[in-house]
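Apart from one protein chain that is not included, each protein chain of the complex appears where it belongs.
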Amino acid sequence: MASISVKNVVKQYADGFPAVNDISLDIGDGELMILVGPSGCGKSTLLRMIAGLEDITSGDLFIGGERANDKAPRDRNLAMVFQNYALYPHLSVYENIAFPLRLNGNFSDDEIRRKVEEAADTLELRDHLERKPSQLSGGQRQRVAMGRAIVRQAEAFLFDEPLSNLDAKLRGQMRTEISRLQRRLGITTVYVTHDQTEAMTLGDRVAVLRKGVLQQVASPRELYQRPVNLFVAGFIGSPPMNFVPAEIEGRKVSLPFVSFEVPQEVADQFGDRQLLIAGIRPEHFEDAALVDANDLSHSVSFSAHVDVTEWLGNELFAYIPFETSREIHDRLKTLARELDSESLRTQLVVALDAGSRIGPGEDAKLTFDASKMHFFDPVSGDNLTRELAAVAS
Amino acid sequence: MNVEAAPAPVGAKYSDRAVGERRLGWKLVAPAVLVMLAVTAYPMLNALYLSLFSYRLTDPAGREFVGLRNYAVILGDSLWWQDVATTLTITIITVVVELVLGFGFAMVMHRIIFGRRGVRVSILIPYGIITVVSAFAWRYAFALDSGFVNQWFNLADKAWFGERWSALFVICLSEIWKTTPFISLLLLAGLAQVPEVLQEAAKVDGATWWQRLFKVTLPNMKAAILVAVLFRTLDAYRLFDNVFIMTSGAQQTETVSFLAYRQMISRTALGLGSAVSVLLFLSVLLIAALFIKGFKVDLSQVRGG
Partner (left out) sequence: MKQRHGAWTVLGAILIMVWAISPVIWIFSLSFKAGDDINNNRFWPTQFSLENYDTVFSTALFTSSLRNSIGIALISTLLSVAIATVAAYAIARLDFPGKRTVLSIALAIAMFPAVSLVGPLFNTWRTVGLYDTWLGLIIPYMSFTLPLSLWTLSAFFKEIPWEMEEAAQMDGATPWQAFRKVIVPLAAPGVFTAAILAFFFAWNDFVFAISLTSTNAARPVPAALAFFTGESQFQQPAGAISAAAVVVTIPVIILVLLFQKRIVAGLTNGAVKG
């Protein structure tokens, strides 16, 4: 097992497009590092450079402290699980899992059998060893691909969107399974995904990429509570953070639906900016009717017109449309495009307790905790109040 | 550079790699292109050149430049037009029959589950068999001395090869037997691409079996049908083997291909024969162009079938 270290790595294609731009990242021994971002952010390219399937244009790659830039993939001793599993269609499940051992050439047939069966037991593939990959279900294929990775003593695991071809339910199960396996084996892992839920649930640390540039590397908690910019804030969390225009006048902040005052230390961060983008997570709103009046000390209350609600059993989503300036609207539209989503209209998404009685078409009385808000520079997208953001225990 | 090393030359710079890939690509296709053109482009140009001379192999000294006179001779000769008519007749009859028959076969093969393998094996035998063998089989079946057809159908001593239309009938029969499998397999591939759900939708919409066939199935197979028809038309137009074996062009059954062969090889009239070859080539070109322009056959579809 080994640490993996990436220093100022660049991948530039023939047309000059930098798919990966000056990324540095240290992945500790036994750590599970997630590379996450929307499609085209360079996460897969970075993984393939670590694997040795793409050349590194400039910068250095160290595996276990050794420079690995010029090593062939086979000499790096990494195991990889591909998005479409890349199972050899002409080989049985047994032979697929045994393939790396056979290539190695140092194992007797007995040893191979023992190792393959051990891996098959771990992944509950015992009954399928003699089948061909085409006879397996998606989940089983995925497990065979995992089996091929765990059967040998690799320095590290590389996962390239291993769950994206599974349906939602299976994805959840396999996610837990991968997490369990990784912790048991304690092996260094780099895991690429575009799914923020996978990133949040699996990773020791998560690296968020955007257009080949590293935005933030942090624990899932840190990413959620203290995102460095609009992009990270919008990418992490589901449903995503609400972004609303905020007009600033000293300590007074005016949102489309309410005005309130922020503490001086927050206002100090605004400088002389008069228009900001404020970010509030849907789950930080509450139905005022359900909140004890005593708990309202930090809270800002307001009333707004709800046009649609969705009751999910465990919570209630309410949608509140609002108007905004062309400038902010365009900025949010660009952001949505970068995040691979569609913004059809500017609206507030509010996640409330399932006990809330707010219905569609009603004027609702809501509150939110202003100390959990973020303020972003509308041009650079930087989070101005990141340092002040409360880190909940 | 080895073929297998091409996709991931480790350590190569991106620009070098792109250039290298280009070079490698050209190197790898060069032999194929060379071989394909060596036997087609050069001889064709050679034929074009020779067609401008009066030149017989038996009389090399008498070779003389005559310009387009060979073409005038051919186009002014009723034999050429008779051969064109014969070729077109055979082509139209065989292609139409093969299309209908082939579609029927394709429908059966598409539906059948039990015995699928047996049907496919038997249909591939005519496809794989040597055309000359097929020609002999049909010839002997219809021949006066060895044949059984007259006996079976109480036709007494009907001489099938003694008259133009009956001889053409047997030629077409052999041709149809031999090549319907090809067309039916292409159509089967086309049928497989019409989603079953469309049939169900049409049924729900109240379409009869015939309406489903003509309004749903066939329009969705248009590409496959046109490609099949184009290839078979060109193929039928080159008809040679069956005529050679069955009649040797007697009883006005000579096709254009046979005329070209006869001029060049039997009569060794290289000038005149070359002119026939060029005309044959041009007519095939014309047919292909008509199809591609007229029916908008998308030949890139051929790749997908």
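Just so it is clear, A and B label the chains in written order, and each chain counts residues from 1 on its own.
Operating definition for what follows: contacts are C-beta pairs under 8 Å (C-beta built on N, C-alpha and C of every residue); 3 or more make two chains touch, one makes a residue touch a chain.
What you see is a predicted model; the values in this text were computed from it and never measured.
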Can you pull out the displayed chains that the omitted chain is in contact with?
A, B
Looking at the full complex, which residue from B:V73, B:I129 or B:V194 touches the chain that isn't shown here?
B:I129
Of B:F65, B:W81 or B:F148, the one touching the omitted chain in the full complex
B:F148
Using the touch definition up top, pick the residue from B:V73, B:V119, B:A159 or B:A207 that touches the left-out chain.
B:V119
Missing-chain contacts on chain A, rising order, are 51-53, 72-74, 77-80, 82, 84, 86, 88-90, 99-100, 103-104, 148, 152, 158
List the residues of chain B that touch the chain left out of this view.
2-8, 18, 21-22, 24-26, 28-29, 31-33, 35-40, 42-44, 46-47, 50, 57, 104-105, 107-109, 111-115, 117-134, 136-138, 140-141, 143, 145-148, 150-152, 177, 181-182, 185-186, 188-190, 192-193, 231, 234, 237-238, 240-241, 244-245, 257, 260-261, 263-265, 270, 273-274, 277-278, 280-281, 284, 288, 299, 302-305
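Basically, only the chains that are shown with their structure count from here on.
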Computed distance of Cα centres, chain B from chain A, in Å:
58
